[in-house]
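To start, the structure under review is shown below, and the notes come after it.
For this view, one protein chain was removed and the others were kept in their places.
Going by the order they are written in, the chains are A, B and C; count residues from 1 in each one.
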Amino acid sequence: MRFIDTQTLRDWLDALARQVTLIAPAPSNIGEAPGLVNPPAAGMYALYQPVGSADEIAWDFQRTAMSAREFLFPKTETLFTIETDASGKTTLHEPKVEQPQVIFGIRPCDARGMRVLDAIMLEQEPADAYYAQRRRNTTLVGLSCPEMWENCFCTSVGGAPNSSEDVDILLTQVEDGYAVQIVTEKGEKLAQGIQLQEVEGLALPEPKLNETFEMPTEQTWLDSFNDVYWDRVGERCLGCRACVYVCPTCRCFDVRDEKVVHPDGSGITRRVRSWDSCQGVNYRTVAGGANPRANPDQRSRNRFYCKFYYVPTDYDVPFGCVGCGRCIAVCPVNIDISEVLHDLAQRGKA
Amino acid sequence: MSKSSSNAIEGFEPKIVAFLCNWCSYAAADSAGVARIPSPPNVLPVRVMCSARVSAELILKAFMSGADGVIVLGCHIGDCHYDSGNHRTVKRIPLLRNLLIYMGVEPDRLRLRWVSAAESPQFAQVTTEFVKDVRPLGPLSAPLRMEGGAP
Amino acid sequence: MIEELGTKVRELLESETVECVIGYEVGPTGRVRPAFIHEPDEVGRLVFNTRCDHNLVTYLNRRNKPRKKGEEVPTTGILVKPCDARSLQVLLNENQVQRDKVYIIGVACPGMQNADGTLEARCARCSQRVPLLYDALFGTPPEVSDIADTYTDVEDMEALPREDRLAYWLGELDRCIRCYACRQACPGCFCDVCESERDDSLWIGISDAIPEKAFFHITRAFHLAGRCGECNACEMVCPMGIPLSLLNRKIVKEIEQTMGGYHAGVSEEPTPLITKLTGEEAINEIH
Partner (left out) sequence: MVTLTIDGQEIQAEEGQTVLEVARQAGIKIPALCHHPLLEPFGACRLCVVEVIRRGRSRLETSCTHPAWDGLEIKTNSPPVREARKTILGLLLSRCPNVPVIQDLAREYGVMEPPFPTDKPDEKCILCGLCVRTCHELVKADVLNFSQAGVERRVGPPFLEKTRQCIGCGACTIVCPTGAIEIVLEKDAVYQEKPLGPTSAIWVPSLTAVPRVPVIDTDACIRFRQNDRTNGEIADACGVCEMVCEAGAINFEQQDEVLELDVGAIIVATGFEMWDPHQLSQYSYGKSPNIITGLEFERLSNAGGVTGGEILTADGRKPERVAIIHCVGSRDHNAHPYCSRICCMYSLKQAHLVRDKTGAEVYEFYMDMRAFGKAYEEFYERVQKEGVTFVRGRGAEVEVLEPQNGQKYGQLRVKGEDANLGRMVQADVDMVVLSTAIEAPHDASQVASLFGLSRSEDGFFAEAHPKMRPVETNTDGVFLAGTAQGPRDVPDTVAHAGAAASMALALLDKGEVTISPTVSYVLTRYCTGCGKCVVVCPYKAISLGEDGKASVNAALCKGCGSCAAACPSDAITPLHFTDDQLVGQIMGVFYEQIVV
């Protein structure tokens, strides 16, 4: 087993930050706001952010408030800009090529989320060029979780707190340093610059696990679509999008052309895409104003079906959910994905 | 604290959006023009029927789109063509202004003044003064201004 | 108290006075959350304690409107704390709730508490323990002396140098993810189409840019001017911990101090922003 001591790791990160965009969990002032009554669970105060050195990293973070997906799939990106001059001649401006980036400290569940995104955005034709570009330039250095925290249920959806499946390099904290597992070629390439020690018989700590629960069967999903249960879930839902925006696997977006026309006939049009959420009313509104998911229960239901029925059916991944538990933590009215799955499994049995 | 902020630029000319009430200040601006009373070219007039039409959204939109200052001009209280329109203006604009100041925007960037149809010299004076006050502040910065302009 | 309340709710449901009662329950992980009681047998789920800080009045916005044209609006029973009652009064004033379609179960408020057992900041400055509006009242109001809101939180912010205020709000707004949880949780935000979310991008687009987020938060605070009952729901639901109460309370303070001591939701009087000057407001200063 390869090993790196803490100081060497920090030195390496410092050097790395000078070469590439280094993204790592860094402390954020969330929770310091006055009057904040239901702060996200302790330890979520960190956010993945570009950092300049190892000192900026929140080393003892648990789960960040947001997943790292925004570095592959930004909240907002300009797809292109079209400039039209007065004579009608158009010029297309494309965004600049992304620089290489390393996401350090990504949790196995978040990395697993990227695997889901890959399945949806890369492995289908046509692939999403913008995502593909960033994915190509990104190397993931994972950090296994010492335990499963409150709301975590990765083990129930096929993951593990120390899974190395979806990262390029996985670090696991051991005494005085980190055990290093290099998983992919990309990881190998990145690790070339590190001074790694080979330690014989280095034992990896066993993470503390939460109880695993049973998932509803495919048949249960099929049978439950019109169940009144969704009414009960949906009537509590406020219709905010927090659950979707913190989710590592949600990938819905809205595209809009923003345009200014000059009196002389010239104009500038920007095509912008931004995250969107199936929990918003606008999401499913079509031309003419009709909305097949006009009611909150329909929108709530969609989130569960998407994660546990549509994605597994349509793409090559077991679930559209990685069990990070963020949506449970942020939900202001405590809509709990694990509770829903549990309830549904029970109904399936009954 | 000095009034001029660090982002003041040599030779900077602010762009000002002026919301002008049709019956008073627009008429004043018009007659100032007819009377050849010079008023600053930085002021880009947007005519509205009444100063009460100027919603917070319009002011914010002006800031977002590139205005370095916004001035709202209406009829004197009691002289509103619509009886009481400016009663709302006099509550709305100072409230918005105080909120913007609270969020760190310079106090001189938003101003409300009364200019009646008869006061074309005052129109020139009020706008000139406003430009003079905004100039040292430099271009408007975040959080209001869209980088690179709208959209 | 909860037994008597449960009996009343059971009675309301059994007599079909109401179709549903909105109250509080404890979720599987111990968190208090809104509960919708449809059957008399579910009454046992109801709880009321110092963690019941959600403003349930928000739910009336959609429950009180017919889902389909011509559909009868169901009557809803709802648990209402004093601050929630102010929101409800605003909704009644603005025709969003039909008074005869809501049964108001008022609860004497002990003051809501944080997870660590301290009084919530908003409750520490509130001496109202009995809702102004109810059909039935439960609980004994604790004795509290009159507390005057001194807006120390707002004044602290006002006292900062301008550059610091700007930096502070830039940082806060930068974190906003435009999830609109604040808007969704707010009883006063009931527009069918939010002007920050128009599909024609009239005011702002869909991007993550700070000015667009600033536009949303400023206009939201502004639209709540004279309508905000200070229930703090927006701030409590924010996943990114943005101190929205500081924005709303700045406006509450301005309205109270410049517009004749007006407080939202304590009477049928609409927000002073839409009424004429009545003389008590000094317009001595138009800066």
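To be clear about the criterion, a residue touches a chain if its C-beta (ideal position, glycine included) is under 8 Å from a C-beta of that chain, and two chains touch if they have at least 3 such contacts.
Owing to the predicted nature of the structure, the values given are computational and were not obtained by experimental measurement.
*Asks:* Where does the absent chain make contact, in terms of the chains shown?
*Replies:* A, B, C
*Asks:* So which of C:1, C:115, C:167 or C:191 would be touching the chain we can't see?
*Replies:* In the complete complex, the chain left out is touched by residue C:191.
*Asks:* Please pick, from C:55, C:75, C:96 or C:245, the residue that touches the omitted chain in the full complex.
*Replies:* C:96
*Asks:* Determine and list the subunit A residues touching the chain excluded from the picture.
*Replies:* So the residues of subunit A touching the unseen chain are 81, 83, 93, 260, 262-263, 268, 289.
*Asks:* Suppose we count only contacts with the excluded chain; which residues of subunit C make the list?
*Replies:* Contacting residues on subunit C, toward the hidden partner: 94-96, 190-195, 198, 200, 202-203, 219, 223, 270-271, 273-275.
*Asks:* State which residues belonging to subunit B touch the missing partner chain.
*Replies:* Residues in contact with the chain left out: 15, 17, 23-24, 27, 44, 46, 48-50, 52-55, 57-58, 61-62, 65-67, 75, 78-85, 88, 92, 116-120, 147-151.
Just so we're on the same page, only the chains that are shown with their structure count from here on.
*Asks:* Kindly list the shared contact partners of subunit A and subunit B, in label order.
*Replies:* Output, common partners of subunit A and subunit B: C.
*Asks:* So which chain is farthest from subunit B, going by the mean of the CA atoms in each chain?
*Replies:* Ranked by distance of C-alpha centres from subunit B, the top chain is A.
*Asks:* What whole-number Å value describes the gap between the mean CA coordinates of subunit A and subunit B?
*Replies:* 44
*Asks:* Subunit A to subunit C: how many Å between their CA centres?
*Replies:* 31
*Asks:* Tell me, which residues of subunit A touch at least two other chains?
*Replies:* 258, 272, in rising order.
*Asks:* Counting only residues that touch at least 2 other chains, which ones in subunit B make the list?
*Replies:* Counting only residues that touch two or more other chains, subunit B contributes 151.
*Asks:* Mind listing the subunit B positions that touch subunit C in their complex?
*Replies:* Against subunit C, the touching part of subunit B is residues 1, 5, 56-57, 60-61, 63-64, 77, 84, 87-88, 90-107, 111-114, 141-147, 151.
*Asks:* For subunit C, which residues are in contact with subunit A within the complex?
*Replies:* 27-29, 31-36, 53-54, 58-59, 62, 67, 112, 114-115, 120-122, 153, 171-172, 175, 177-181, 183-185, 197, 199, 201, 205-209, 232, 235-243, 245-246
*Asks:* Using the touch definition from the top, list the residues of subunit C that touch subunit B in their complex.
*Replies:* My answer: residues 154, 157-158, 161-170, 173, 195, 201, 203-205, 209-215, 218-219, 221-222, 225, 247, 250-251, 254-255, 258-259, 272-277, 281, 283, 285-287.
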